[in-house]
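What follows is a single structure, written as structure tokens, with notes after it.
Every protein chain but one is kept in place in this view of the complex.
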Amino acid sequence: MQNNPQLNKNGELQHLLSIDGLPREVIERVLSTADSFVGVTEREVKKVPLLRGKSVFNLFFEPSTRTRTTFEIAAKRLSADVINLNIAVSSQSKGESLLDTVANLSAMQADIFVVRHASSGAPYLIARHVKPHEHVINAGDGRHAHPTQGLLDLYTLRHYKKDFTRLTVAIVGDVLHSRVARSLIHGLTTLGTPEVRVIGPQTLIPEGVEALGVHVYRNMREGLRGCDAVVMLRLQNERMRGALLPSAQEFFKHYGLTADKLALAAPDAIVMHPGPMNRGVEIDSSVADGPHSVILPQVTFGIAVRMAVMSMVAGGSA
Amino acid sequence: MNALPDAERLCAQLADAIRPQLRPDTAIIGLYTGGVWLAERLHALLGIGEPLGTLDIAFYRDDYHQQGLARDPKRSKIPFSIEGRDLLLVDDVLYTGRTVRAAMNELFDYGRPARILLAVLADRGGRQLPICAQYCGAHVEVPAGVRLRLRRDEDGRLSLQLEHAK
Partner (left out) sequence: MTLRITNARLIDPASGRDAAGDLFIERGRIAALDGDARAARAERTLDAAGLVVAPGLIDLAARLREPGEEYKATLESEMEAAVAGGVTSLACPPDTDPPLDEPGLVDMLRRRARALARARLYPVGALTVKLQGDTLTEMAELAESGCIAFSQANVALQDTQMLWRALQYAGSFGFSVWLRPAEPWLSRGGVAHDGEVATRLGLPGIPIFAETIAIGTILELVRATGTRVHLCRLSSESGVTMVRAAKREGLPVSCDVGVHHLHLCDIDLGYFDAQCRLDPPLRARRDRDALSEGVADGTIDCVCSDHTPVDDDAKHQPFAEAAPGATGLELLLPLMLRWGAMNKRPLAQTLARISSDPARVLGVQSGRIEIGAPGDLVVFDPQAQVRFTPEALKSQGKNTPFLGYELPGRVRATIVAGKVVYERE
């Protein structure tokens, strides 16, 4: 059996691959470091010199403008050099293996690889093969994990709600295919959140998910009762009709977040969404733009959290 | 080894030395953590108008690549404009000068000050950079492998103490 590849022998973060397996202290350290970086982002000069001379390679095997951009901004605010590589699936299938691609980049003096891949576990494979001074940050692998999203979600919750040990949090939508959901669930349970719920039709809830420490609700109104935070997941186009769901309309009627459903949650509940939103599918515009929504602050926090993660993995250790 | 000087007495002495040199717009910035305690005390003793600024140099240290990121960085807060400002930078102990170098780099990312003067409670020598304090409470000899620190007890009393470095 292999060792947890995220931590070095001193228990410090050398790669960020998944929130699952991170000790509580490490998560809390990321959040408090992110706090300091929020201060930096509010300054005139938004840069600090921590990663000056370091190269951050954005290795995106799955296309994404948003996540890639926030990682790029975060890296540049740390004064790092950023190189973006969008490796279309077709060029992968033309023959160069994942490990060959990484080896070639490693020969170009990379320090940090930010990796997004369609296959669960791909960043672990990369982390097992990089040089000791190279670090891997998972920007999303298949259905498995999106740890920086999970961390920024935790940061957002802490910012608005302070104490995890008193919270009821509901995650709604396509949990089956969601790496965002898995990462957030691990983070919430590690930080002691007493009630974590997943809400969705049975076709979108994975087998054995209760073992992750959540309660499953098929009925959204029941599941939202008393929630302090509601996290809406994006429903991807290909899921919207077929064997998993009949239509976006029916999904919206029973599992979309509208003002009247939100009224069942706590009066000061916050609404979160990893973005991009499908208005009218998983969330109603009035809620997305309404007073409970913290969707835009999530994006700002996302930059500070990614700055924190990059500076924690890239530092040397005594 | 000589007994350490009384931090409270040094503090009052520093305030007396600084007072004549104050300008109308002088603002004080303390460096975490000991420098902030000292700066709070001086801020009150000198009756400074501008609110106190605090600086955490975690992101500007020159030993990041060897030591990694500091354990628990605080958030720097400068609640006034740096541009054209007369600044008093305050720290508890001046040693190699690297902390002050980092602090100045960070300050210049906020703006261009008119002047920066440095006030420290104790100078233990051992400079590795050309940095000096304009105001210094006392020169203290400290053997290698030992740390000189400012401590604050529950009543807010300041004192200097020695600690063996880990």
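Should a chain be cited, it is by its letter among A and B, assigned in written order, with residues numbered from 1 in that chain.
Following the convention adopted for this analysis, a residue touches a chain if its C-beta (ideal position, glycine included) is under 8 Å from a C-beta of that chain, and two chains touch if they have at least 3 such contacts.
All of these numbers come straight from a predicted model, not from anything done at the bench.
Peer 1: Which displayed chains make contact with the chain that has been left out?
Peer 2: Per the touch rule above, the missing chain touches A.
Peer 1: Using the document's definition of touch, tell me which of A:97, A:165 or A:202 contacts the absent chain.
Peer 2: Of these options, the touching residue for the absent chain is A:97.
Peer 1: Which of these, A:7, A:73, A:125 or A:299, touches the one chain of the complex that we don't see?
Peer 2: A:125
Peer 1: Pick out which of A:29, A:158 or A:182 touches the chain that's been left out of the picture.
Peer 2: A:182
Peer 1: Among A:12, A:141, A:228 or A:284, which one is in touch with the chain left out?
Peer 2: Touching the chain that is not displayed is residue A:141.
Peer 1: Even though one chain is hidden, which residues of chain A still touch it in the full complex?
Peer 2: Spelled out for chain A, the touching residues are 1-2, 4-5, 20, 97-99, 117, 119-122, 124-125, 141-145, 179, 182, 206-209, 211-212.
What we mean here is this: only the chains that are shown with their structure count from here on.
Peer 1: In whole angstrom, how far does the Cα centroid of chain A sit from the Cα centroid of chain B?
Peer 2: 39
Peer 1: Given the complex with chain B, which residues does chain A contribute to the contact?
Peer 2: 12, 29, 32-33, 35-36, 38-40, 43-45, 47-50, 311-312, 315-318
Peer 1: If you look only at chain B, which of its residues touch chain A in the complex?
Peer 2: 56, 58-60, 64-69, 71-77, 105-106, 109-111
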